[in-house]
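With one protein chain withheld, the remaining protein chains of the complex are depicted in position.
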Amino acid sequence: MNKRFTATTRALAHSQLLIPLLAFFLLIVFNLIRDPSFFSVALVKNNLGNMVLSGNLISIIDNASELALLAIGMTLVTAASKGQDISVGAAATIAGSVFINVLRANDMSLPMILFAFLASCVVAMLFGAFNGTLVALFKIQPMIATLILYTAGRDIAYWINGGASPDLTDKTLTNYFGTFFPGIPIPTPILLVCVCLIIMALILKFTNLGLYAQAVGINENAARLNGIDPVRIKLLVFIILGICVALAGSVNVCRMGSLNHKTALLDIEMDAILAVAIGGNALIGGKFSMVGSVMGAYIIRALQTTLYAMEVSSDAIKAYKAVVIIAIVLIGSPVVKKYASLLFSKLRKNTAVVQTGDL
Amino acid sequence: MRIKRREPITDTNLLLIITVTIFVGMYALAMIVWGGGFLNPQQFLNIFNNNAHLIILSCGLTIVMIAGGIDISVGGLNLLVTLSCIVYLDDHSGSVIGAAGVALGVGLAFGLVQGVLISYLEMQPFIVTLAGMFFAKGVSTIIGGGPRTATNEAFLEIKNWTLRLPGIGSYGKAGNFVPAKIELGMIIALLVVAVIFIVLRWTRLGRNLYAIGGNSQSSLMLGINVKRTRFYSYFLCGLLAGIGGFVYLLHNGSGDPSNVAPIEMHAIAASIIGGSLLTGGVGNVVGTLLGVLSLKTITAIVVASGLTKPWWQSITTGAMLCFFIVLQSIVISRRGAGNAKLQFPPWLKFRRKKQPDE
Partner (left out) sequence: MQDDVVLSMRNICKSFPGVVALNKVDFTLRRGDIHALMGENGAGKSTLIKVLTGVYSKDSGQVNLAGTDKAITIKSPQEAQNLGIGTVYQEIALCPNLTVAENMFIGRGKYHVVNWKTMKKRADAILTKLNIPAGANEQLSNCSLAVQQMVAIARAVDMDCKVLVLDEPTSSLDEQEVEKLFTLMRDLQSQGVGIIFVTHFLDQIYEICNRVTVLRNGEFIGEYEIKDLPRIELISKMMGKELDEISKVHGLAKEEAISQTPLVEVKELSSVSGIKPFDFYTMPGEVTGFAGLLGSGRSECVRAIFGADRVTRGVKYFNGRRVNIKRPINAMKAGMGYLPEDRKRDGILADLSVRDNIIFALQVMNGFFKPISKKKAAEYTDRYIEMLNIKTASHDIPIGSLSGGNQQKVILARWLLTHPQYLILDEPTRGIDVGTKVEIQKLVLKLAEEGVSVTFISSEIEEMLRTCSRLIVMRDRGVVGELSRDEMTQDNIMRTIAGDVAEHE
């Protein structure tokens, strides 16, 4: 029994999920001490008369939806291409503007919403393929390749919007997709993320996407000589990221009911990369943990909500966030771990000496 | 059986030549096609005057990129330095020299912390400098409280100082000769470029930066103190961001924490256009200077050619970036041997005709 326990602890200590779990735990404990009712969830009646869940916990998970969606795609891109896509925020704005403009030009119905989403999906996948082509075919580092779309993306959205910030006059979308469906107490974005996570899990289980992406990220030559086409895999992960981007953009439009090309999903690319890193994934590619990345997304959001709750102004929040990020990554840094274990063993030795001295 | 050797030109020089050629070609074309402002020396010098801070920041970034790293905190740091200086000048009625000291101090402190975290604690540069960016932006909101404009008189005097260039200039509408003027920031920027160029080319530190960017493992074996060298790259970058922030203040006289312009990305773009590779080991500050000029010239060309809608600027910038990135990729891969060559997969057949009977 004891042996199994130590084995589990050891496995956990070496697992890359240690850091995100620890961070999550600390955040929860901190909040509970600060305000024991912080995480209480209540069933309340919202302004549309539906019974819905409400509370900080729900809003954290709800607000992190876009980030979680992007983190899923970003994890795959990081694993296979050894770099990150910094254009996801800009691309999501483009996808969102396609979505909102299709809806504005047509009547609001479920098939139309689906069509609008598909259209934004196609556009986002095309941009994903553009990034993927630069990375896979021209062998340009992802960060540099996606810098192009990062630079131009938000203004392409502006162009699509015809120089305006469009909004939806019909509130069906915002009322249902952005918040709650009648009768379902869970926010729709959360459900959407769950569906995506399940689909992703199924894909990883029933295809070799995970193995191939890791193999390409670890050793492209070896992957090629074993029959994998690295170009295809890299293109594929960027296109999958494109789908995630379209989802994130559409969810954001549903939530806001409008789209401002300058402020929508601002800095989310940085947060998405951060989520991947906090999830214990190496940003230089190779092995990945999807669960870790999604947890990373929730940690970032939880941190933000905590800071809001502490009445830190929204601009200054970044400074605190930075400190926490550094702390999290610092704990996970191998060098720090090494020094910590050295220190630990030294302390142990010292106590041993003291004990023998006592004898 | 010796193979005839190619002209011994290094990647760095090759990319520099490309950048120079394209910039000169572009500017010459603009002078011929649109004439007008492009023929005016003042407009050319204004690119320097208006973007002196960007030139300096890009130099810092080039150093980091040569050493194989990345620093995306320079934009935030630029803002933080600007606001710190304003606060020091106005709220504490400090001297201009003191403000310069504050700028350098903030920059150095940032560079120091980031350098230690990245090189000695081996944390990922992207994450550390990302956190640095957040931190800088957050702190500048806290200390500045909002958009600020410097009102310190001693400072304004220096800010408004310009150097008139004798003999160079243009004729005003009334036919009078207006000599071209340059600001203090431009002089500082050119000095920085010169100094960094010398450092990179002729000092041991400079060559070590190239070495660790080329292959850090080998550099270690060659007896280079890789950690210290990497530390210096971030340290220098922080220092330059400090100078850049001060120069920004010299030109604009104000700072706005809610300004979302991603200066760090402009700086990265300028470095890339100037021939730095993010993989490290290749780059040149003269190229970077031309990179900034190219970026701004293309914007001017866009305006001159009548694309006045607000979105065209960044879209053309993106297109130019795309052009340079792809060009560099092709050039470098053509030089590489064997596996490094750009190979299109067989299922993409647009390059080759169908192979006979296969």
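The chains carry the letters A and B, assigned in the order they are written, with residues numbered from 1 in each.
The rule is short, and it goes like this: contacts are C-beta pairs under 8 Å (C-beta built on N, C-alpha and C of every residue); 3 or more make two chains touch, one makes a residue touch a chain.
Keep in mind the model is a prediction, meaning the values are calculated, not measured.
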*Where the complex has a chain not shown, which of B:L57, B:A211 or B:I315 is the residue touching it?*
B:A211
*Among B:I224, B:C237, B:L250 or B:I273, choose the residue that contacts the chain missing from this document, as touch is defined above.*
B:I224
*Of A:M51, A:A222, A:A327 or A:L347, the residue in touch with the unshown chain*: A:A222
*Touching the absent chain in the whole complex: find that residue among A:V44, A:L114, A:A164 or A:L211.*
A:L211
*Which parts of chain B are in contact with the chain that was left out?*
1-2, 5-6, 8-12, 201-208, 210-211, 213-215, 217-225, 280-282, 335-338, 341, 343, 345-346, 358
*Where the missing chain touches chain A, by residue*: 205-209, 211-212, 214-215, 218-219, 221-229, 286-287
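FYI, only the chains that are shown with their structure count from here on.
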*Centroid distance [mean C-alpha coordinates] between chain B and chain A, Å*: 30
*Which residues of chain A touch chain B in their complex?*
84, 134, 137-141, 143-145, 147-156, 158-159, 163, 221, 229, 231-232, 262, 266, 270, 273-274, 277, 282-284, 313, 315-323, 325-326, 329-330, 333-336
*Considering the complex alone, what residue numbers of chain B touch chain A?*
70, 117, 120-124, 126-128, 130-135, 137-139, 141-142, 257-258, 260, 262, 265, 268-269, 272, 278-279, 309-315, 317-319, 321-322, 325-326, 329-330, 333, 339, 342, 344-345, 347-348
